[in-house]
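Please read the structure below before turning to the comments.
Excluded from the complex is one protein chain; the other protein chains are retained at their positions.
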Amino acid sequence: MSTEFKTIGILGKSSDPKIADTLKTLYQCLKPRYQISIDSGSAQLIPDFSGNIQPLKNLAQHCDVLIVVGGDGTFLSAARIASVCNIPLIGINLGRLGFLVDISPAELETKLNAILQGNYRKEKRSLLRTKIIRDTHVIHEETAVNEVVIHRWVTPSMIELITTIDGVYLNTQRSDGLIISTPTGSTAYSLSAGGPIIHPALDALLLVPLNPHTLSNRPIVINDSSEIEINFIKTNEINAQVTCDHIAIPDVLISDTILIKKDPKPITILHPENHEFFHTLRNKLNWSGGYPI
Amino acid sequence: MSTEFKTIGILGKSSDPKIADTLKTLYQCLKPRYQISIDSGSAQLIPDFSGNIQPLKNLAQHCDVLIVVGGDGTFLSAARIASVCNIPLIGINLGRLGFLVDISPAELETKLNAILQGNYRKEKRSLLRTKIIRDTHVIHEETAVNEVVIHRWVTPSMIELITTIDGVYLNTQRSDGLIISTPTGSTAYSLSAGGPIIHPALDALLLVPLNPHTLSNRPIVINDSSEIEINFIKTNEINAQVTCDHIAIPDVLISDTILIKKDPKPITILHPENHEFFHTLRNKLNWSGGYPI
Amino acid sequence: MSTEFKTIGILGKSSDPKIADTLKTLYQCLKPRYQISIDSGSAQLIPDFSGNIQPLKNLAQHCDVLIVVGGDGTFLSAARIASVCNIPLIGINLGRLGFLVDISPAELETKLNAILQGNYRKEKRSLLRTKIIRDTHVIHEETAVNEVVIHRWVTPSMIELITTIDGVYLNTQRSDGLIISTPTGSTAYSLSAGGPIIHPALDALLLVPLNPHTLSNRPIVINDSSEIEINFIKTNEINAQVTCDHIAIPDVLISDTILIKKDPKPITILHPENHEFFHTLRNKLNWSGGYPI
Partner (left out) sequence: MSTEFKTIGILGKSSDPKIADTLKTLYQCLKPRYQISIDSGSAQLIPDFSGNIQPLKNLAQHCDVLIVVGGDGTFLSAARIASVCNIPLIGINLGRLGFLVDISPAELETKLNAILQGNYRKEKRSLLRTKIIRDTHVIHEETAVNEVVIHRWVTPSMIELITTIDGVYLNTQRSDGLIISTPTGSTAYSLSAGGPIIHPALDALLLVPLNPHTLSNRPIVINDSSEIEINFIKTNEINAQVTCDHIAIPDVLISDTILIKKDPKPITILHPENHEFFHTLRNKLNWSGGYPI
């Protein structure tokens, strides 16, 4: 038996009423063999819990692997925490397959045991690091797993963004905004905005304009070693917002510069050995069916 | 000579520095034969102006036809004013053809004289009337020439809208919002959001979802006799805004109902006799060219 | 009881092995009260059939209403036959809801009886009439319920089409072809090519370019009173095909002119009284679900 993992962290979407049973099963399954750290919300849903209770932000520091129970949204939060400590993540859903939470409650025991015994498929996923620059100083930094979005804010009009990639001018676009997405994010908001699906193993970044005024503005895929710089066309007022995985960076000014680059620390996901991205894709996008004439 | 028009109103985009010459030419051209009412901003740009100066909102009440000088945006403002008084509009651009302002400064004298002498192509364009309903009362009404947009506001997340058409449930969509557009608006914001082009003579309304979560949500074209009702999925906070031609309706609550219907009063545009919508379309969308491989 | 219908026609997709049970049920249900005409393929699947057997093309001449059993494709064929005789159609599916065949086998007896007793929702659907003109003569005419497609054929290159609407030049497009669709066809091939959904009650035609070279070429919706004329840019060889509901018009030459106009004879569909187009739409496009993040 593998001794790779001794302490296991559990982070659950404790606001979801469906989660209690899955958390209890998970705890029973892990208790005999591992030390367990858990977030306080999830701990309350396991009556006989006797492990280590940690506030969310400390959880990753106290474990060798972090099991996330919930939806893809829960996984995104966990991943931003885990990336700092460089520990791998395992995702368990609550009955509905996610792109990131790929183990169902029904197969929890068999699949999870296999993974914890060392039989897994390891996958690296790159994150994005966003810096807000004001007067040559970095005044804010934030990490995103899916995407950074710069979009119009508290204005009924389109905004104008100037995009430069590795110091080379790309374009000035008038639009509702711009998504900069990782391959992971290509199946999230970016897909709604008309972006392509990017395989997670590709070292790429994706730029997707939001409802661009110029009809030939199209999604662009570039190397993920590139640094993207966004500036605003100056107007009288703040009219844009920057979000990382849909969490807003506060107080961005129209005169600020936004720098976006691959985060030097990727996250590691441990999947069951038979995991295939294309299988999840077919399932999530209903490709088996289609609408027949 | 036609005696159809005796008093002519002029409404200019006086903030545009290019407008002075066109206004002067226009005034010289009209002064000998017509009484002229003008908005105060434009009057100041015509040194020898001796006609009737009116505040914007009264202008349409003092004339038989309203000449708009500027871009399509200026025309939209003028059209909302003109629709109340039922007077026709003529659009003059400042060098760049618009969908609505189709007479260029260079052809002002010949084309405008022809129109004022009765040689024109008359076109009706429908407007949209939006009502905000709170507790069975209409608390706000607004008119739009191009489109009504219900979009997410001060929230980084998608919103959920329930759409009903003539009392029949259409769908509940999770998206950045929804555009309800006239045929006139189909070549404006709606086109950026992936909507089709609708010929102005078609009695239709267009619903275009903004970045919908469900990939099979598509633009829908319906009869313009229909009434569209939009309700929000209740959440804890106000997170949407309603705009008419990009002007916000203030203080819409999450519990309000939005009703959108064709305005009973259309506007009338007088075009040069050789005006063709398809010609404007080719010009504006650069169809002559294309990107050759 | 209504005496509107005395003789009922049945046209079945006899190539589908699932159809026999539905045909037998249908026959048992109708036999006591109506005279029945049926196509010969379907007759063979009803062991005790004792009515009137007709070749397909004569079927519509011997009945007051035509019941179609199969998919939307079967309905299209039946509709082209029925339009000549001006008899109404009723659509029964084989377990999978269609846009046109909206009665399921399970609800056959109750819904069909209600309709035949006069409790129906009557709907007109326009068809397209295509004429191929050579040297000022009409050399071929064909009817389509869904769409006419002019597409490249036996050539690996794009074709160039010149489109004129009511004598007014629209554009010259380089593409894989052009779809001209009815509202009925807007949920078929046109939807795959990026066209909008058009409500069946709207008097409209839809032009959808197939992979156009110019990125601003977009679907266009026009009034269905318009006549569309298509000509080819002359090249050395025949390189395009014209299809009506996916059936090819033979031997079209590069020098021929294609005229497309609403057929003066619409078809009439009898739906159950609670039929709603939007309900079918939600069902067929999986709108209840969507892919959740």
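As written, the chain order gives the labels A, B and C, with residue 1 at the start of each chain.
Note that a residue touches a chain if its C-beta (ideal position, glycine included) is under 8 Å from a C-beta of that chain, and two chains touch if they have at least 3 such contacts.
Every value quoted in this text rests on a predicted model; they were computed, and no experiment measured them.
Colleague: List the shown chains that the missing chain touches in the full complex.
Modeller: Across all of the complex, the chain we cannot see touches A, B, C.
Colleague: Considering the complete complex, identify which of A:31, A:134 or A:213 is in touch with the unshown chain.
Modeller: A:213
Colleague: From the list A:61, A:86 or A:223, which touches the chain that is not on show?
Modeller: From the options A:61, A:86 or A:223, the contact with the absent chain belongs to A:223.
Colleague: Among B:26, B:43, B:116 or B:188, which one is in touch with the chain left out?
Modeller: In the complete complex, the chain left out is touched by residue B:188.
Colleague: With the full complex in mind, choose from C:14, C:42, C:146 or C:175 the residue touching the hidden chain.
Modeller: Of the listed residues, the one touching the omitted chain is C:175.
Colleague: Which residue, B:126, B:186 or B:216, contacts the hidden chain when the whole complex is considered?
Modeller: Here the residue in touch with the unshown chain is B:216.
Colleague: What residues on subunit C make contact with the chain left out of this view?
Modeller: 149, 153-154, 156-157, 175-176, 189, 191-194, 210-213, 215-216, 241, 243, 246-248, 285, 291
Colleague: Against the chain that's been left off, what residues of subunit B make contact? List them.
Modeller: Those residues of subunit B that touch the unshown chain are 71-73, 96, 98-99, 188, 215-216, 218, 284-286, 289, 291-293.
Colleague: For the chain that got dropped from the picture, name the residues of subunit A it touches.
Modeller: 165, 168-171, 173-174, 191, 195-199, 201-204, 206, 213-223, 276, 278-279, 281-282, 285-287, 289-293
Everything that follows uses one rule, which is that only the chains that are shown with their structure count from here on.
Colleague: Take each protein chain as a node, join two nodes whenever their chains touch, and name the resulting shape: line, ring, star, complete or other.
Modeller: complete
Colleague: At the interface of subunit B with subunit C, does the proportion of residue numbers present on both copies reach over half, so same, or stay under half, so different?
Modeller: The interface is built from the same residue numbers on each side, given that over half of them are used by both copies.
Colleague: Between subunit A and subunit B, tell me the centre distance in angstrom, where each centre is the average of that chain's C-alpha atoms.
Modeller: Roughly 41 Å, centre to centre.
Colleague: At what distance in angstrom does the C-alpha mean of subunit C lie from that of subunit A?
Modeller: One centre to the other, that is 45 Å.
Colleague: With chain centres defined as C-alpha means, what is the inter-centre distance between subunit B and subunit C in Å?
Modeller: 37
Colleague: Multi-chain contacts in subunit C: which residues touch at least two other chains?
Modeller: Correct list: 215-216, 218, 285-286, 289, 291-293.
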